[in-house]
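Only one protein chain is missing from this complex, and each of the others stays in its spot.
When the chains are written out, they are named A, B and C in that same order, and each has its own residue count from 1.
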């Protein structure tokens, strides 16, 4: 077993365990803290896959911002005197949920393991525009792919994403604004 | 035995599955949201794994999976903000975040 | 090349345009201006000043209405006398007659905008009329530089709804050929004159603008039939004609029934016309459906052609079905052209304003049936002699049937109504006996000439009624209350005389040519029974037309031995109608004289048909036999109504048991209306009860069963919507899981 595999297995086990804690805990704050572990471990997986930038972003946005957001929300929606802050559904519902999610997961895993992925591109070059060679630095490469004007880049979705963020801001403000 | 694509895809699927189970069983709306975040992370892992193991020339030159993941992170964060705002809004009106009790609209 | 002809759709568009302009333009403006300027009360005050008749009527309405109510209460008998307040309105409704104003007098009649809408209608119709005459001359080759129409005609407009092959038969197509053009001329000319005439006739009636809108719609509908290139369009026009006739017959919606004169209310007359036509239309639709189901097309030219969609090929070996189809199609014509046994609506339709009657009888509605048969003549030819036999015999029976009824009617307009039915019968005889070598020419020729003198007869009658209305301040249609009107209204009388002579087949007038041709055709064709019927009918026609003439315009003691003038049996002093009404009479009189001189008519419609051989017509003894019979009829009418006088004739008839029986029989129109009444009351209503029971217990049972099943299922399924978000998620992913399993199983099985 090489080092990468070892790291992978460690991270994977912790990741799954933390995720199970998130869905298993009956105290919502513990769940939230376990969620931070999930995010951090996922970031580790990203590092393993040569996605340094995303690993950092993952830490910054998920482990930082989103978790804080969730914790704030938890504080704001606290119900006094409630012992179980993160209750489960009824046993029957849980059983059904287990079956359903197991089916979905197993289906995907089964399909993924027996299927083959495309190994070669079609004969003709179909991508529009020039594909520039990317630098080995992950951050620079992603920057170039996000908004390079001359090479193949995802500038349109990037611009749309800005509007999505604006909509989210406007929406969050409108929703949470106290009635005038 | 080196790491293969299957390792990561299966990890992603397992994670997705756990998130899904959480979303289906947790009754706190915020917990559901957390479960959904796990599911999205699972998707991200899958995507980045695909990006890493992409052997299809010339597409493998592009880090499409990573770009996709960035967009997902962005949107998920925005979605989380939006959802939390709504959960807080309904908490203010009903004093509960238990989705089992949020069932005025039915039938 | 056919540039001039290609704009013939303008003729169709003109009345539609005037309808639209009147309804959405002047009528709106009228309503607006009335709302803002002139109120109904203002108008009543104005009318009180301007029209002494109105003031008088209004004065009697207060007192008389009350008196009538008491009268009604007495009539209802002591048992119902106590309920008099509740039933007063209804009783008055029953007993009401002699009301000078058939509509609410406080509704303004002739506002400037209404007047304008009349002008709009007339001007646009004038354009259509002139254009159609121009085209007629062009198609006769009289217009230098413009070729005649090609034999198959030209397509004016074609719009296929949907490019899919399945939609190909559903085409809106208009088509112009000589047949259509001849009919267009008739329709536009009569419509124009009727509209012009209506200016005077409708001047004192409410809804002046509405009337012109309806007239335009009527003309448009008829022109749709005329230009139709396939059964689909002709059917649309057919129903539009039904609609507009419904609107026009029932135009005086507030007018009541007059049981004393056996006259229904316009509203119910309109309904009767509509329903009768629907009965015929059932056959029409079935016929069209058989044709379409077998050939796959509605197009006349295709049906008549020899291609795979033509009836010749499609019905090969199945001639009986084609004959059946064409007889069913002819059912539509029976209804529309008021042939026996669906004729009863036409006399009732006399309740509409008289210009409408003129329009219906001369050009627009009843002519549609004849025109349709002429239009589908090739199909009837293909169907063979049985189909033609049905056409001819229905026509022949109707001709003599209606003519005999006409002998005894006392209502001025009703005589004309039965004469129309009778003459339409002639046209069908003409179509039925002509055979393929002459084509539809003979029947259409009579339609062509008849249009002018029948319009003239009706407009003349309208002129008389108008005059009497003004003289007596009530509606008079009974000929026994007229007499000697020729001295009061010479123009009307003179033109009416011309029309009467023409319809009687007096030599050298238009009716002579068309009618005698028909009769001699029946003889040549070997249908001696039909020939005899038409010959006798000719004599009867002459008799009742002149009976009407002498009763209304002449009478014992008048000038020219009672032909001109005589003792006037009504009250007041009638006057000749205004020039807006007499001018159309004069124009129509000219047409009534000369329309028959178009000897190339047969050939115009069908290039292979022979010319109308005048020499043969004049030299044939049979022709003069017919003329002699007509003259005999005229003479007999003169003897009875000028020399003897109708009172004495009446006494004689009443004294003789046999004569009395026939008089009753004819006066009650062979009791056909009574029979229908009975059938409707007992048979149809009985069937309705059966159908209602079936509907209630079987149909409703099934429907309600299915509905309650759906409801039960729905009530169960809606419970799945628990309102719990996680249940929704579970279903969502459960669905995915199930789909995945299904697909995996399928993929493995493959």
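The definition used in the following text is that contacts are C-beta pairs under 8 Å (C-beta built on N, C-alpha and C of every residue); 3 or more make two chains touch, one makes a residue touch a chain.
In this section, contacts and distances are computed from a predicted model.
Asks: Identify the UniProt protein name of the omitted chain, choosing among "Molybdopterin synthase sulfur carrier subunit", "NADH-quinone oxidoreductase subunit N", "Sodium:proton antiporter" or "ABC transporter ATP-binding protein".
Replies: Of the names offered in "Molybdopterin synthase sulfur carrier subunit", "NADH-quinone oxidoreductase subunit N", "Sodium:proton antiporter" or "ABC transporter ATP-binding protein", the one UniProt assigns to the missing chain is "NADH-quinone oxidoreductase subunit N".
Asks: Could you tell me which of the visible chains the hidden chain touches?
Replies: Answer for the hidden chain's contacts among shown chains: A, B, C.
Asks: Which of these touches the unseen chain: A:37, A:94 or A:112?
Replies: Spelled out, the listed residue whose C-beta touches the missing chain is A:112.
Asks: Which subunit C residues would touch the chain omitted from the figure, given the whole complex?
Replies: 161-164, 166, 707, 710-711, 713-715, 717-718, 721, 723, 725, 727-729, 731-736, 739-740, 742-744, 746-747, 750
Asks: Would you write out the residues of subunit B that touch the absent chain, in ascending order?
Replies: 5, 9, 16, 19, 23, 29, 32-33, 36, 39-40, 42-43, 46-47, 49-50, 54-56, 59-60, 62, 64-65, 67-68, 71-72, 75, 78-79, 82-83, 86-87, 89-90, 93-94, 99, 102-106
Asks: For review purposes, identify every residue of subunit A that touches the missing chain, sorted by number.
Replies: Residues touching the hidden chain, for subunit A, are 107-108, 110-112, 114-124, 126-130, 149-157, 160-161, 163-164, 166-168, 170-171, 174-175, 177, 179-180.
Operating definition for what follows: only the chains that are shown with their structure count from here on.
Asks: Select the category (line, ring, star, complete, other) that matches the graph of chains linked by touching.
Replies: complete
Asks: For subunit A versus subunit C, what separation do you get between their C-alpha means, in angstrom?
Replies: Comparing mean C-alpha positions, subunit C is 80 Å from subunit A.
Asks: Could you please state the distance in Å, as a whole number, between where the Cα atoms of subunit A are centred and where those of subunit B are centred?
Replies: Roughly 5 Å separates the two chain centres.
Asks: Residues of subunit B that contact two or more other chains, please.
Replies: Touching at least two other chains: 20, 24-25, 27, 100.
Asks: Among the residues of subunit A, which are close enough to touch at least two other chains?
Replies: Only 89, 93, 96-97, 100-101, 104 qualify.
Asks: Taking the complex as given, what residues does subunit A use to touch subunit C?
Replies: 89, 93, 96-97, 100-101, 103-104, 107, 110
Asks: Which residues of subunit A touch subunit B once you look at their complex with the stated criterion?
Replies: 1-2, 4-5, 8, 12, 15-16, 19-20, 22-23, 28, 31-32, 35, 38-39, 42, 45-46, 48-51, 53-54, 57-58, 61-62, 65-66, 69-70, 72-74, 76-77, 79, 85-89, 93-94, 96-98, 100-102, 104-105, 108-109, 112-113, 117-121, 125, 127, 131, 133-134, 138, 141-142, 145-146, 152, 154, 157, 161, 164-165, 167-169, 171-172, 175-176
Asks: Using the touch definition up top, name the residues of subunit B that touch subunit C in the complex.
Replies: 20, 23-25, 27, 32, 99-100, 102-107
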